[in-house]
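Here is the structure we will look at, set down as structure tokens.
Only one protein chain is missing from this complex, and each of the others stays in its spot.
Letters A and B mark the chains in the order given here, with residues in each chain numbered from 1 onward.
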Amino acid sequence: MSLYFTKEHEWIQVEGDIATVGITDFAQGQLGDIVFVEVPSAGTQVSQGGDAAVVESVKAASDVYAPVSGEVVEGNAALEADPSLVNTAPEGEGWFFKLKLSDEGQLEGLMNADEYKAFVDSQ
Amino acid sequence: MRYLPLADTDRQEMLRTIGAKSIDDLFVDVPEAARLSGKIEGLADHASEMSVERQMGAMARQNMVAGEVPFFLGAGAYKHHVPASVDHIIQRGEFLTSYTPYQPEIAQGTLQVLFEFQTQVARLYGCDVANASMYDGSTACWEAITMARRVTKRGKAILSGGLHPHYVSLAQTMARFTGDRLDVALPELTAETDAERLLASIDGETSCVVVQYPDILGRITDLTPIAEKAHANGALLIAVVTEPVALGAIEAPGHMGADIVVGEGQSIGVGLNFGGPYVGLFACKEKFVRQMPGRLCGETVDAEGKRGFVLTLSTREQHIRREKATSNICTNSGLCALAFSIHMTLLGERGLRDLAVLNHARAVLAAERLAKVPGVELVNDTFFNEFTLKLPKEARPAVRALADKGILGGVSLGRLYPEAEALENGLVVAVTEVVTDEDIEALASALQEVLA
Partner (left out) sequence: MSINASGWKPEMGSGEGMEVQTFTGNRALMLEEPLIFEMDEAGGCGVDIAPAPKVTSRLGGLERKRDIGIPGLSEPQTVRHYTRLSRQNYAIDLGLFPLGSCTMKHNPRLNEKMARLPGFADIHPLQPIDTVQGALKVIADLGEWLVKLTGMHSVAMSPKAGAHGELCGLLAIRSALEARGDAREVILVPESAHGTNPATAAFCGYRVENIPATERGRVDLAALKARLGPDVAGVMITNPNTCGLFEPDMIEISKAVHEAGGLVYCDGANFNAIVGRVRPGDLGIDAMHINLHKTFSTPHGGGGPGSGPVVFSEALTPFAPLPFVEKQGDRYVLIEEETAEEHHGRTFGRMTAFHGQMGMFTRALTYILSHGADGLRQVSEDAVLNANYILRSLDDVLDAPFGNSGPCMHEALFSDKDFGGGLSTLDVAKGLIDEGFHPMTMYFPLVVHGAMLIEPTETESKAALDQFIGALRSVAERAKAGDASLKAAPIYAPRRRLDETLAARKPVLAWKEPTQGVAAE
């Protein structure tokens, strides 16, 4: 099991060929109170860098991009009822969707936890 | 100039504070070539209230006023009696001269009105939620079509032939640019609507079916079968109501399965105003709320836990979503929505029902009388306060001839459908509570003379 991060402030946790995707604690802090999350439904094909989900605070709407390509196997239904999970547990219960990787090679271009921390600090 | 408070001494003092020698110094960024040296050509200098009143009054007097003659026009705009208190309240400066309620702590008046308005509209239409209003019925109708596209992710809309031709025309204009496909038809001068055509046209590519209720000829059709067929095919039913008073008498479209109900609110509280400003009403099922266009007001609490209201779900809107917004609209029709809401509050359940019953009764009496004019045929089996007559000759010149006799006798289908010869003998007649027995008699006898 390994954890990756993107410059778009998403995290990806990979187990076998299944990746779980969410937004980072830093990102939720920047957005403020999350009021709505739209996650992709199972079966959706997403490609690296393309729109995959939407996250909204009161005064901002942000697109969440797919950090890697693949087929969505599950969207986090809990976020529909309780979008505040993204604020309280961004890197746990507040995950967005799981996808089946179509190209594991894409993981290589991503950051690890230390690199992401350095990236955020430099912002 | 009575609207400009600064005195020349003020101006000089302010220029000194700014550090500029003259007003021209403040316009330095304007290129020389773009500066207008003289005055606007042909425009006189400022004028007194009295002088402007004379000029405007002279133009006003050149128009035939609906309230001064027997009056039977409808087709999307209706003359109803508006209680005196409505115009009094909307002229209170706190409503008239306030802005969109972006600072809710000092806009609770407008916000609570919008919350009440949204609830009134939703209930009138038989829907879960309504927005804070649109420009008018025609633009609300097009917004509903685009919303159905977003919900169903399909691009073919089927428009009933009974939909107001201006609404159709507007949708056709927009669809040329957005790529939506529209299935349209002309109405026919028959008692039956084109429900059969709609049912036959719905397929797996259909995003929505758009049906006016009552329709442009005044006919009323049960929407339930259309809703069922649409839903079975994954499409939405959009109902369009141009005469909201009708819903005091007939079943609400939302209760017949309509997913989105839109329409014109002018009839209640707003007045004729030669076509605008009016107020577009827009309501839908709760599950579609995030795809709705326009402003929404919602209930919340303040820092002390007191109930209050705010504009909400604004991430759908242009100022945040920019090119991904559900619509480019930023204003609603606030003051007209206020007028609608006040009039609705004055009417209440009982008043609206009584008003609707009275409208229907007067229309039935008028239809019966006018159908007795030699050569004139009543097209409708069903109607609320508006029906279509088939004249023995072209209706458009007949309407002009009636106007020459001081009677505004209806809207000719020739005006609405200039290309359609089959419709040119049609005359749409609206009869509301303001029409008297004498008015009906005057129209009947004048029509007889005009047709002779």
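One rule holds in what follows: a contact is a pair of C-beta atoms (placed from the backbone, for glycine too) under 8 Å apart; a residue touches a chain by one contact, two chains touch by 3 or more.
The structure presented is a predicted model; accordingly, all values stated were derived computationally and were not measured.
Among B:V209, B:V411, B:V429 or B:L443, only B:V411 touches the chain left out of the display. Across the entire complex, the residue among B:H88, B:R181, B:K287 or B:K393 in touch with the chain not shown is B:H88. Think of the hidden chain as still there; on chain A it touches residues 33, 35-36, 56, 58-59, 83-84.
Rule of thumb we're sticking to: only the chains that are shown with their structure count from here on.
For this pair, chain A with chain B, the centres built from the Cα atoms lie 44 Å apart.
Interface residues of chain A, counted against chain B in their complex, comprise 35-36, 56-61.
Interface of chain B with chain A (complex): residues 290, 314-315, 320-321, 324.
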